[in-house]
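All protein chains of the complex are present and in place, except for one that has been dropped.
Residue numbering begins at 1 within each chain, and the chains themselves are lettered A, B and C in the order written.
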């Protein structure tokens, strides 16, 4: 039975091969699901209405594969993409799994590790470009420390900057149409990861040589781990024109990286996020892929994995519907109407000048009255909750 | 226009005088709302459909009031209760506001502070009994430390035990029908508060002389501050027959005590909680008051306070409705059906004996097959979310 | 060169085979160290001055080993223990690694899983007894949920209680000299683990049939993950006579289970803990093993593992030395001297009676003066810090 919340290609939903292919291994237990076949994953995702699939180099091509094997694998994968109409909008490098990266990749103290990371990334960029990816993600999961004296954090930033400048140069030199998206995370698997939040990343990007081709890939779970507002994070990135990609999932604050099904925690936060991405609150719509960087509980077999994938997409669409309803609600609109003051508006619009500063100083404002005025935010938030719970609108 | 979610007396919703009377002071700012009139608060709560009002001694009777003043205040308050049909199901002592309690009340190193705390509590118990309260709450907000060497934590527990034994003795001696409910909190206003969670409290109660008359008063915000599952906390208290009272509100993990409107954070957690309290998942219904220990945002005037109060009650009833729908959903019931195994059921029912142990050892179990089986929990949780969001059931 | 901080057998330092044998696998990366040889681990620990080694069943005997293999392995291991003088003071069951336990062991909804967990535990208890262990630890790492509707938490507690009652019965029936120690953890690898803190465990134990033979095994990292005070946790367990074992390591609040080298985080907290365990602050000394449940950073090879092990023991002894110095410091003793009041001491010593209550009400106390009095805790804490930093005492 068709539902208005069934995913469609134009919804731009994507999954990583590593997400629906996640085998359920964790620090205390062994895999519970078999080694996945990428072709099967792509076909099932296509059937479910996804737009595309993303991958790390190693998700598709086993490390150590010969050039011929690699080419055969890529050729067959492209055929499956073509057959299913699926895209690869984003690609990335696994710079965290191999023991060589145990103390970082681009920020390692060892030049051989840094060089190995670059070699692997050059190959992976080529792969991404060959598969038609438009976004190349960098998650530096090992770029951090536990014994923090091991490295000056400024040296780490300097090495990371050098590597990204180098790789931007490579992409430009090759004429690839790729843009980079940097993904922050505060900790895990390292005690403290450098550039722990999207805010730190946004600043770091301003220090890059080719900063115009580098944006961010914020992930719900990563900001929420640190207890930060993900909507605020996304809003800052959007305001800076740097929201190049987004990783959707769910997470509880202050614990291990959970990568839960989108919308399965903090439903109000998820609605606030979807409002921003869909632009129902104004400020423009995010037009890139809605990527679910999550995985099924370890309790699940393959059937559960597809329930997980359907749930992610379905909940997104349900929330998008609610976002439109909330932002069109007349009572909400009245509460959020822009406030004007004819004396002040002209003074608060332009820049500073001696005259404006003097004029501003001279305006009489009854601060105590402002303190007594109620702002109606309990009502506003209750309206949001009631839209969320489906009892209004 | 009447709604099925309008509060009714029989819903047993209660508020503290200190909640709807909260003036909006915080560590960085002054009060934003005027000193409240308790009579006005009671009348408005009654109009909104609340069942009762709870109070600290100082909420009603100003510290230092003469006996005559105290009696007049109490007499007038009882008249307002009678006029409005409102109850005072719970009373408590303010053992945290006065500077004398800056390093604890019952656990202070200073016998004079401990004695002052007892004096104040004896008077406040008398007041609670006079107002007809059935539950007397103890929240030891100052019973903790920052400079932790100041006191052996075992001495603190010993002093607290002594005080509660003493006060239980007093209540029994007076023939008051009061039961005690202990409320845990991990920190704030102290760096670390003794007995930081409901679990610690439950154990502590087993060490009391009159443990049968002492239970717990878990508060959403307090367990959530430590990142613990509030439904698990409440379930353990219910299983122990110790859920004497409950404090409902909302909170984000890992931050200051927010005391937000019930249901305004972690909507899934709120639904799981209401399922337990309403007993829709089996296991019996909690029959005591649904107390909202929360307050309106500081942005609000009095009108906002009442929106806050209405929101708490309304969201509770909306969630109770969803809880019934979820637990009656046939697909949910199928996923949660009890599992049986004719070989094992008899062995897993009784106690240990040599024969049962041997029989159990002898049963052949295909553990690998158990590992491969999917449990359907992604589907189950998505069903919960869809009931929550109002798109199913 | 000998140091007063070199570990000695009588210090009762122990390590798990899984700690010094940890291979450095994590959620994002593969093992970095080879499969360890238990004999080698025992010999090296003995050389370093450890008292003993603890183990999970699977750490020593591979799952699926035949009876003959098992017996050979155990025989050889006992020989190594004998040769080195090492003890096995504690044993435990791995009830978390196998996929069958993906949704819990004793609390699983599936009776076959519960039976499999019991079978495995019966065998592991036999092994522990054979190796002379006095303590048997239960860490129910998988006893929890993410999709919390999957199971009534009260059913989980009931199943866990049944299993522990059954296993206590088995131990008594066999005449093993084992006592049980329950280990709590708030989350990871499950979203929320039942009985998340030592406080919850302490209460749960009071509901067991053979509660006298069951205590707790608190772990620094597990309480700290939830932001709770580990010294307070240990103090409550000691006060209850339930500190049967202790797991020492280090952790930052609010992140994944780090299991860091003892003393490498929160040095003041570590000193406060060692004060309690060594009894330098009074209240008796903990006489059981000082077990380090931690592992070397993933950056380390085998040499680094032994530096890690030495560091754990050495830091413990350094802190024990500082604890003695702090508690003997005359200025500290003056600040912590017990306070007396001749009027109040008799009233605050016995139980409640009408007379005592009346007498207490009648004592005049100047609360405002108590509020103004300074307690000297900044000085006290600074003294603690200066002892810690080695610039005093």
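One rule holds in what follows: contacts are C-beta pairs under 8 Å (C-beta built on N, C-alpha and C of every residue); 3 or more make two chains touch, one makes a residue touch a chain.
Keep in mind that this is a model prediction, so the values were computed, not measured.
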Exercise. Could you list, sorted by label, every displayed chain in contact with the chain left out?
Key: A, B, C
Practice problem: With the full complex in mind, choose from A:74, A:213 or A:281 the residue touching the hidden chain. | Solution: A:281
Quiz item: Of A:32, A:60, A:113 or A:319, which one is in contact with the hidden chain?
Solution: A:113
Exercise. Could you tell me which of A:152, A:212 or A:331 touches the chain that is not displayed?
Key: A:152
Practice problem: Determine which one of A:17, A:226, A:248 or A:294 touches the chain that has been left out. | Solution: A:226
Exercise. With the missing chain put back, which residues of chain B would touch it? List them for me.
Key: 24-32, 96-99, 101-103, 141-142, 146-147, 150, 187-189, 191, 225, 227, 252-258, 260, 297-299
Quiz item: Residue-wise, where is chain A in contact with the chain that is not depicted?
Solution: 98-100, 102-103, 109-116, 118-119, 122-123, 146-150, 152-154, 157-158, 162, 165-170, 173, 186-187, 192, 194-197, 199-204, 206-207, 209, 225-229, 231-232, 235-236, 238-240, 254, 272, 275, 281-283, 326, 332, 336, 338-341, 344-345, 347-348, 351-354, 356-357, 360-361, 363, 365, 367-368, 370-372, 375, 377-378, 380-381, 384
Quiz item: If the missing chain were put back, which residues of chain C would it touch?
Solution: 5, 32, 227, 252-255, 261, 263-268, 296-297, 299-305, 307-308, 310-311, 314-315, 318-319, 322, 371-379, 381-382, 385-386, 388-391
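Note that in this section only the chains that are shown with their structure count from here on.
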Practice problem: Give, as an integer number of Å, the spacing between the C-alpha centres of chain C and chain A. | Solution: 38
Quiz prompt | Length of the line joining the C-alpha centres of chain B and chain C, rounded to whole Å | solution = 30
Quiz prompt | Overlap residues in chain C, where contacts from two or more other chains coincide | solution = 98-99, 102-103, 146-147, 150, 186-187, 225, 227, 254
